[in-house]
Every structure is written in C-alpha cells, then in structure tokens.
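Right, I'll just put the structure down here and ask away after.
One protein chain is absent from this view; the other protein chains keep their places.
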Amino acid sequence: MSNWSLSQVAQHKSTDSCWVIIHNHVYDVTDFLKEHPGGPEIILKYAGQDATGVYDPIHPPDALQKNLPQSKHLGPIANDAAAQIEEANQNIRQTKDELRVVQARQKMPPLSRILSLADMQNVAKQVLSHKAFAYYSSASDDEITNQENARAFTRFFFKARVMRPVSQCDPSTTILGSFSSIPVFVSGAALAKLGHPDGEVNITRGCAQERIIQMVSSNASLSPNAIMEAADQSQTLFFQLYKHRNDEIAEKRVKEVEKLGYKAIFLTVDAIVAGNRERDIRSPWVLDEQEYGPVYHQPDEPKTPADANIFGTAGALIANDDRDMTWEKTIPWLRSVSKLPIVIKGIQCVEDAVLAAQAGVDGILLSNHGGRQLEYSLPPLEVLYAIRAEAPDVFNKLEVYIDGGIQRGTDVVKAVCLGARAVGLGRPFLYAQSAYGVEGVVKIIEILRREIITAMRLMGAASVHDLSPN
Amino acid sequence: MSNWSLSQVAQHKSTDSCWVIIHNHVYDVTDFLKEHPGGPEIILKYAGQDATGVYDPIHPPDALQKNLPQSKHLGPIANDAAAQIEEANQNIRQTKDELRVVQARQKMPPLSRILSLADMQNVAKQVLSHKAFAYYSSASDDEITNQENARAFTRFFFKARVMRPVSQCDPSTTILGSFSSIPVFVSGAALAKLGHPDGEVNITRGCAQERIIQMVSSNASLSPNAIMEAADQSQTLFFQLYKHRNDEIAEKRVKEVEKLGYKAIFLTVDAIVAGNRERDIRSPWVLDEQEYGPVYHQPDEPKTPADANIFGTAGALIANDDRDMTWEKTIPWLRSVSKLPIVIKGIQCVEDAVLAAQAGVDGILLSNHGGRQLEYSLPPLEVLYAIRAEAPDVFNKLEVYIDGGIQRGTDVVKAVCLGARAVGLGRPFLYAQSAYGVEGVVKIIEILRREIITAMRLMGAASVHDLSPN
Amino acid sequence: MSNWSLSQVAQHKSTDSCWVIIHNHVYDVTDFLKEHPGGPEIILKYAGQDATGVYDPIHPPDALQKNLPQSKHLGPIANDAAAQIEEANQNIRQTKDELRVVQARQKMPPLSRILSLADMQNVAKQVLSHKAFAYYSSASDDEITNQENARAFTRFFFKARVMRPVSQCDPSTTILGSFSSIPVFVSGAALAKLGHPDGEVNITRGCAQERIIQMVSSNASLSPNAIMEAADQSQTLFFQLYKHRNDEIAEKRVKEVEKLGYKAIFLTVDAIVAGNRERDIRSPWVLDEQEYGPVYHQPDEPKTPADANIFGTAGALIANDDRDMTWEKTIPWLRSVSKLPIVIKGIQCVEDAVLAAQAGVDGILLSNHGGRQLEYSLPPLEVLYAIRAEAPDVFNKLEVYIDGGIQRGTDVVKAVCLGARAVGLGRPFLYAQSAYGVEGVVKIIEILRREIITAMRLMGAASVHDLSPN
Partner (left out) sequence: MSNWSLSQVAQHKSTDSCWVIIHNHVYDVTDFLKEHPGGPEIILKYAGQDATGVYDPIHPPDALQKNLPQSKHLGPIANDAAAQIEEANQNIRQTKDELRVVQARQKMPPLSRILSLADMQNVAKQVLSHKAFAYYSSASDDEITNQENARAFTRFFFKARVMRPVSQCDPSTTILGSFSSIPVFVSGAALAKLGHPDGEVNITRGCAQERIIQMVSSNASLSPNAIMEAADQSQTLFFQLYKHRNDEIAEKRVKEVEKLGYKAIFLTVDAIVAGNRERDIRSPWVLDEQEYGPVYHQPDEPKTPADANIFGTAGALIANDDRDMTWEKTIPWLRSVSKLPIVIKGIQCVEDAVLAAQAGVDGILLSNHGGRQLEYSLPPLEVLYAIRAEAPDVFNKLEVYIDGGIQRGTDVVKAVCLGARAVGLGRPFLYAQSAYGVEGVVKIIEILRREIITAMRLMGAASVHDLSPN
C-alpha cells in the first residue's frame, strides 16, 4: 500500500466519504460521523485535511484506536505530504489570542510569589487560551451556584480554642483506607491538555510528591492507562465514572480501570445532561470577533441547525452517558461488575444521602459539579450542614466528601469540622498545571497544607480528630 | 363632496373646531377632545395637521371607527395634499434617536447568538426607540418592586434528586384545559407596535409555532379581531380585560371577544389607576434635550396645567377604567355576560386569593403588574409561597399563575414547584418581537424550553407532575 | 449724636471694646461676647467692621433687639460710611462657590419637570451654597443613622387589596384637632434663609395654599412673629421649642408663641447637645481649599483653641439649651406656663413612649433628628413598629408621629398603616424653598399628595381609616 498524498485525501471531504489526517496517518471516519459525541459538523469542517491540531487537546491518544475499526485506519501519508503539513502549520498566522498567550507565558511571576489559590487562578487566567479558560472556569446560567458554593463558606465562623498544645500538629487522614497527607483530594477535572501539553499527568506527579489522592475523570485528555503509568508505585488513584448508556461498554470500562489498579469508582450522577455554560458556548464567537470583527444579523439567513453545539464542550463529552440510572438498578449492576469501593459523586440533598446510605455505597461526594450543572442547586457545604442536622447517622454508614467553592485552608477545615472526611478541589489543580506543570500542582498542595496547619493550630487542634462542629 | 386641501384643514386648529388628518382622511374631533383618554392637549398639538405618525403606533387601526360617529368622518384629502404630506414626511430630519435606532438595527447580532432572555433584552435596548424602551421597561417610583420580583427567585434553591430516569422528559401542561407545550404563557403586554410595525401578531404567530398560549391585552396596538385573524386554527388565545367604568361598554367588549373565539377572560384588577412610571414620563423630555438642549426654569412661567400627562402612557390608556370593582358586584356581572372562564389578574396577597376562591373564579394570576403599579407590593413568588403555607386549599379550588421577574427556565421550574400551574412573561416577548419579529418570539420560547428541560432533568423530574415543593 | 465714621468703629475691635455694624447701625457687643451662643471668636473676627453679610442668614432680624440692651445700640453710621460699605461689598470678588451657585441658578430645570422629592434634592444640591447644603444635608458621624432611617422603609412591603371601590379617595386627616389635607406636616427645620432670602415664610405660604401644618423651629432664621404674620388667617402653625436652660427665659418664649397663635408646643428632647456633623464642620475648610489651596501641617503651630467650633453650626445654635430636663420636672413646668397641647419631639424607644403616655402629654414625635444627633439611634419606623408590638396602648393615649427618612408617598402610607397619625418632613421643604421658593414648597406637597393617593387606591384604601397594619 503506497502512502497517501494530500490531494488524494482532499477528495474525501463529504458525508459520503470523509477522511482526516491525524499525526500523519489517514483515517476514514465516514461511518463514525453520526456517532461522534461532538456531532458531525466539527469533523466535516476538517474533512479531507489534517486535523491533528484540534484533535489532540481534547481526545486521549488512544481514542481512535478504540472507536475506529482497524479497517478504517488507512495508513500513513507520504513523506512529502507530511513535510507540506509541517510547513503549512509553521506558516499559519497565530491568532490574536495565541499571541496574547505567548506573551503572557513570558511574563509569569516566579512560583515563589504565588501565595494563594487566588494568585494561581490569576496567573492561569493570563496564560490560558480564551477557550481553555472559558471551559475551565465557566458555570451554568448566571453562575450563581458557582458563587454560592464559595459564599456558603463565608457564613461559617470558627470558635477558636486557646491554651491547647499544638506545637505538634498533624493534618493527615485516610480516604477509603488510603493515606492522604491532608484532608484534600483532586476532584475529577477533564481536558487538562487544554492548559498544558502533558495534561493530567502533571497532577498525578504532583500528588505523588505530596502524597494526596487524584480522582481521574472518564473525560480526561489522557487514557486511564497513560495516567496510571505516570503514577508512583504506591500512589492511590480513584476513577470518576461517567457511565455509558450501554451497560456492556460501561462494564468494559469499569473492569479496565479496576485492572489498571484504580482504587475506587466515583459514579457521576450530577451530569447526566450538560449544564448551560454560556461562557463556554460563547467562547468560539468571542475569538471570531476578536479576529474578524462582529457578525451581524441577516434577516434572511437560514435558521441555525437544531441547536447544534448549544451545549458546548460539555455537551459533546457526555452525549452518550446514561440518563436513566436508578438506585435499584445501577448500584447492584456496578457491584456485580467490580469489587472496588463505590462512591456516588453528585449528591445534592439530605434525602439522597440517606438513600445512598441505604444502598450501601462506601461514600458520597456532595457536589453540584462546581456549579456547572443545575443552577440554584444547594451549595454542598449547606447540604453537609443539613445532613448533620437531619440525618447524622449517614456519617456512620459511609464516608462523606464535598467539593465546590474551596479556596482556602480554612474552607477545608470548616468542611472537616462539619463532618466531611475530605474535600475535593478541581479547578485549582487545572489552573496550576496549566501555568507551572507539576511544580504548580505541588505548590497548590503546599499552600493548602500551610493554611490548614495554621488554622488548626490557631483553633487549638493538633489533629483532624480534634475538628468537630464546635 | 370635494376632497380637502391642506389649507382648509389648517383653519380648524382650536378647541372650537379641531380637525386632524389620519391616513389621508380628515376627521372632526372637536367634540371628542374632552373624551380622549390621553387628554385634549396632545390632539390640539396636531390640530389642523396630519397626525398619522403619532396616531399609528398607539391606537388600534379601528379606534377612530369605534370612537367617532360617522358624521365626523369628513372624507379624504385631495391628491396633491396627500403628495405634500408625503413629501413633508420625507423631508423631516430624523431625530438623533431615530438615527441611533437605524444604525443599531444594522448591527444586531445573528439570532443564533442569542442564548438567554437577558441577551434578547440587551439587543432590544439597542434597537428600540428611547420612548418605546422607556415604556416597556419602566416601573413605578424607584423600580424597587420590579427588582424584587426577580430577586425573590434568587432566594429559592433546588433540592436536586439524582438516580432517576429522565431520558424521557416532558414539560407540557394544560392551562384552563388548553394544551401548552411548556408551563409558560404570554402575559398581556400593550403597545407592541412601538417596537415593531406588525405589533402583537408577531407574538401570536410565534406562539402558534411553539404551541403556547397568548393573553391579549385590551390595550394592544391591534384590535382583538386583527390578532385573532392572525392566529392559527387550533391556537388558544386569552383576553386581558381592562373593564370600562361603563358596564354596557364593558359588556359589549366581553361579548365581542367571546364571539371572536378567545378562551378566557383575565380581569385586570392591579391597574385601576396608573402607577408612577417616572422613566416613561420623562422620556419625551430626554428626547427633547437630546435634540435641542436643556430647558431652564423661568421664574414667571405659567403653572403646569393640572398635572397634565403626569401619568405618562399608562395613564392615558386606562383613564376610563372601572375603579370601583368589588367581589360582590363585578364577578356576578361578568358571569352574567359571558360563559368564559374567569381569571383575576393582579392578586397580591393571601387574603385576596382566598376571596377569589370563595368567589368561584377559575383562576388567579398573582401579579403586581411587573412592578409597574404599587411600589413595594409583595413579589408574586412570595405571595405564592405564602398561599402554600397559609391557605393551601386555594390550589384545589382554582388554577394559580404568576408573572413578574422571570428570566430563566429555573425561575419557571421554581414557580411550578411551589404550586403555580404556569407562569406568564410579558416584557421578554415585547423585546423579542421588537428586535426579530416572529423569529424572536420563537427563539424566546425555544430558550425557555431548553432551560426548563435541562433543569427538570438535573432535578430528576420527568414531567411537571414530578415538580413539588421538594 | 453724630453718625459714626468707619474709622471710629474700627478702633473697637478687641475683647475690651467690641463694636460691629449691622445694616448701617453700630452696636456695642463687648458685654455680649461671652453670651453669644456661637462663641466670641466669630464676633471678634468682624469686630470694628460691617458684619451684615454673615449676620443676616442665621439670625432672626429682631435678634439684636432682644438680646442687646437699648443702651448698646449706638446709632447709625454716617452716609459716606454706608456708601463705602456698599462699594466695598460690590467690589468683593465672588468666591468660586458663589460663582458656581449663580451659574447653577440659571440652569435650574422648570418646576414642571420635578417628579419626585429626589429630583428636588438634586436641584437643591446644585443651587445651594456648599455651606448651606452641608448644613441641611449633613448628619452625625458616618451618617449611618440618616441612611438607616430611609432604609427602614424599604423593609416593609404592602399587602395590596384589590376589588375595592376607590374612585373616591380622601387622604386628609387631623393633627391635634387641626385639619391637614394629607397626613404630612413640616417638621421644624432651621436656617431656611441659608437657602433663600425669604426663609421660612416660603414654607408658611406653601402650607397655606396646600392646607398642611408647619412646625416652626426655635432656631428659624425668622422670628416666630414674622412667620405668623406671613400666615393665613385660618392656617395652623406649631412651635418647636428648644428649651433654654433658664426657666424664666424659656417661659417667656412659650408665652410669646402661645400669644402669637401657635397651636401646639413640640418640646425637643433629642438635641440637648450637638451631634457630630463632620460635613458641616468641614464645610468652611472645603471652601478655603477651593479658594486658596490646601493648608499643610506646621509642626510648631499653636494647638487649636479648645475645640472651638468643633460642633459646627448646630453647636452654636443650642449652646444654651437645657440639658437636664426630666419627666418629673419639665412636663409639669410646661403645663404650668401654657395651655397648649404638648408633643415630645425625639422619642427613640418604646420605654420612653410609655413614659410620655404616663406623663400625659398630647403627642410624641418619634425622631432621631434626621440622623443628625446620636449615630446608631434606632430608625423611627422601627420604633413605631416596636410600640405597636410591645405597647399598643400608647396609641390610645396620645397621637404618634414620626419623621426621618421619608422620600415617597408610599413611605407616608407605610407609617400611617403602622399607626402614625402623620409624618413630618424637614429637609425636602428646605431644599424646595431654596430652589423655587413658595412654588417649590407647593410642588413638594402636590407630589406627596399624588403619590399618597395613588398608593392608597392601589392598596384598596379610600381613606386614612382604611390604612391598618395589614
């Protein structure tokens, strides 16, 4: 089989026959068009051409392997074709946003001057592409829930105790039996490659150094395998499952991660459909306007094709997820296919916390998906407080975690005081790895540890067991 | 009868003899001056001249037919007179505000980029004349109630339920027995022609496409007949009655709309006198200043003539409405003249909700007229909440609707959770039809449907029956 | 006796012999220096010179008559001296602030465009001198209480009732038996001449036209006599007494106003020492800086002389007031010297309202002096609400009024609903007379009447008797 020329590939650019080039190999994606979670339009835009640039940051490298039958792998392009692509890529004029990012990267402050998670976010906002920052930071509707998640923490004050021995102060704990140097873990956060070419393994390596646990998302931009390979021998990783609507595909995925050595399944139930993240949806328009000026209404323009793309990046990622999970059906199924501990991620009220305890799961993660899903869902800290008031027995039956809105060590300590075993953070780790790679991740954990220990000492607590609802 | 010349008409420009030209016909309005709901001053300003430009956007086309005896229809003007008027109109310098609107219309974003009701309002603010936007958006006094209507929704959070089957999700309902594809209807909103030459029928046609119900105001800029004619065969329309103080005139109006096929009477009781809408009252002054600069106080200027015009557009519209309606008298009267279901629009406290149920009406619309009437009236959502707490039996006796302050699908879902059968929106539809005509109206409904379904799914609700006070 | 030359007068410019010229007459004020309520410093600044310009706006014309024995009236100055003074006055360069005021006066909007009390205040802010606006508008410390007075009204919402006959709506009431066309009176406000040369009689004449009652302050810039002379035959005036520490002087004052025809005594108990009105104190410095630039600290400058002037305008006015009034002593004394009804102005808590009822006075005015005295005193509306809750019997024993923070007709209606017989307004009338004289005062009352009637009708109330705590 001879290698393909660019002109040969260029002839296959329609729904009838659609080829694309990825990393100098040609693939026939004609049949796959309809199945593509992100819709066929985006593929057709690059039909008959090289699509590596847009493919890479949002797909695990083995995605094609898994989703495309071997017969559709049409083989490599010719050497001169590869050279042409490379030359073309070099000649592509950088967009205004890309130029901005290059300049901002040169002006990042030294890591030693990052004192807080807010500092880290400020740097990330400068050095991330508009699209990446919009995806990472956006939340649903008017982003009220996202703000309320954080504001909930401002409503709780400490009763600090004095005259207690705290020169020795140990903030470590265990999560589902695994050691954690502070009561903090990395909550699943997808598409780390949007911010840094190494993607999620930046986080994996930082967690290894600082001995905290990473929960890896189904939607990571690296495969579960690639991330596990980057991990330390003794390091604990959890897996965040977005269950496929097809039980067999889902089972295959669960068994794969169990075999890889992941230590728990966090079943995601707060994102069965995509939230309305307007900033994310708007981000390509903003970039277009930046480059080419505003687009005006033409009274006779064709109607928009069936809300295409209206759910943004998130919509594409979860298009095939199971929307009909139930306590009766899904938990027994999961138990039947895996021996790993099960945690339900996305509990948003006391009633469901009680149902989870009755269903016999091992833990619940109180979460509204960082305010990215249901606008006006209760802040997780409020739910935690309500469980303590209305159904305290839940804490005896399973471990309770929360995520959403945590910015300071005092926030972590408040959650632990109210009964949380540990708290998850997502965006801060994405920001940190985007700006400074592994070192940024380490820095985030160091900052949190320093803040947690200071708060514990000033409250008169020498270990996490001393943290109670006051 | 010869046709009139401009100089002939021009001689009749006083209270003794006052003629005006409308669409090239001459009318003698001398006797009508005193009866004009908007006061005689505004007519006298155009006495002896062509008044078509100011007449058209705020009167139904058949208004003269109905209000002026045939004997006062003096017949058409001469052809050369008509030509003179047309030429004069062409030579009129556009005002600064008109020029601004023309430019803004050319720069409207494509409809596909309108993601939310707020986006739509922002466009409307650009493309509406100052006067129209002031009339549509203004509210009474310091517009506190208008803001509180919306803020009330921010005080209610959801208890989202997970692990429930929601791949099938149906947001449809019925209102007084009529089908509605989402629990939303168009609340009566007057003077749509201020924003678009087609006026209220833009809304009618949009509702037909999307299968929701329109409530048509007595003060629409088109007649009930004209609107019904634009409607679909199977489409449901309700009529918002501003009852005339003269029972016979009111009866004639009711019987007319019943015959035309309107399916319910919404009796308006929250606007018996006009609210104090300062932005609306000020709008002609703002335009004057823009054009000619500020006007200064002259110590010896004549006193202002008896608060003329002090109630703005709204004052003119309702000058003849009945201010002495009572439960004992008005409901039986209305029952006696019509078989249509009766809904009281403008209930503002629990006590009156109970009285309405006792009076046996078919529904109540909790409303403070969009904050345009009594400043510091309770927000309708708070009243809804109070009825549930203090007089839940009301919900069994009649259907309860609310309007005021709704901006998002989550707002609709909150109201339905608290017991509302459906919610009304007014301003968003006026903004949408002003900017994009029928397509804008369709867009608003599509946005609301998408937001409602997303919220329902993320709450674990597959139909409106699953929406309860949590 | 020959007439005085300027050089003769100029020799008397020390504490040993201190003469001043007022309206071309010479007065020996040497002995009076120590008694001057505003302190001797301000007089000595003008010793040996013409002081008419500073004397006029803050003293009743007969103040010298009353306070200075006839023997100290040294007679007129010579004609050429008078001419010299006049010429000097004409040559005085206007200050920047005076120029600003002259220009602003030429640009006042026509009175017909004043829609609200806020509009009136905005105009007054433009056309008043910096000093006058600072005196009128300032409040104590950080002006929190002043703001809270108004904010208290925003916490009360109406339960509007519908379906009630309100075409006839009468807002009139009586206060201590006297008719008032709306439940509003003018609360004592001093130094009206700072804003308008006619001073308090502007208010008197406006009240006459609109049939509401004026309460005249002891500190008015016109004498009680002059104001009564400007009044209508049938017009009711009340007198706001700042009791002199010397009972005999106080008695003389009370008997004088009773004889003049004032119909009640409002005994002021909330201003026994001056509040800390920093904007008022700072106003001369601001003007100095405007004219001559900032003053810098000299390390060796003499210490400031014993907090001179530190209490601003208000401190000067009340320096001789009685700081030791008690229920046991002062009320019986006042009853013994006058048959007029007694109202205590300045009740700030329920306990004192009860004591007032026990002391048998005829009314109480809940007031914290417009936030000009004790910072963090409770807002009067909150006190009114607390009396209703904790000591409702008070309302049966005397009439209750409130002032402070009222800006809208809805505010008036709220106070009446909560049990107030009437509400007092001060600053709005000062602003109105400053800008537009009598016509401005009339306008304020017309605005309030219109807003009160609109609110009453929209609430379903046909008279003040229908206004209850809902």
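Going by the order they are written in, the chains are A, B and C; count residues from 1 in each one.
Basically, a residue touches a chain if its C-beta (ideal position, glycine included) is under 8 Å from a C-beta of that chain, and two chains touch if they have at least 3 such contacts.
Given the structure is predicted, the values throughout are model-derived calculations rather than measurements.
Touch, as defined at the top, links the missing chain to these shown chains in the whole complex: A, C.
Only one residue from C:G48, C:G275, C:G370 or C:G460 touches the chain missing from this view: C:G275. Residue in contact with the omitted chain (choice from A:A88, A:V102 or A:L115): A:L115. Across the interface with the omitted chain, chain A contributes residues 106-113, 115-116, 154, 156-167, 408, 410, 414, 436, 446, 450-451, 454-455, 457-459, 470. By the touch definition given at the top, chain C reaches the unshown chain through residues 141-142, 144, 148, 269-270, 272-276, 278, 281-282, 285, 294-298, 301, 303-304, 307, 310, 323-327, 330, 344, 346-349, 351-352, 355, 368, 373-378.
Throughout what follows, only the chains that are shown with their structure count from here on.
Copies chain B and chain C of the same sequence differ by a rotation of 90 degrees once their CA atoms are superposed, given in steps of 5. A separation of 46 Å divides the Cα centre of chain B from that of chain C.
For chain A, the set of residues touching two or more other chains is empty.
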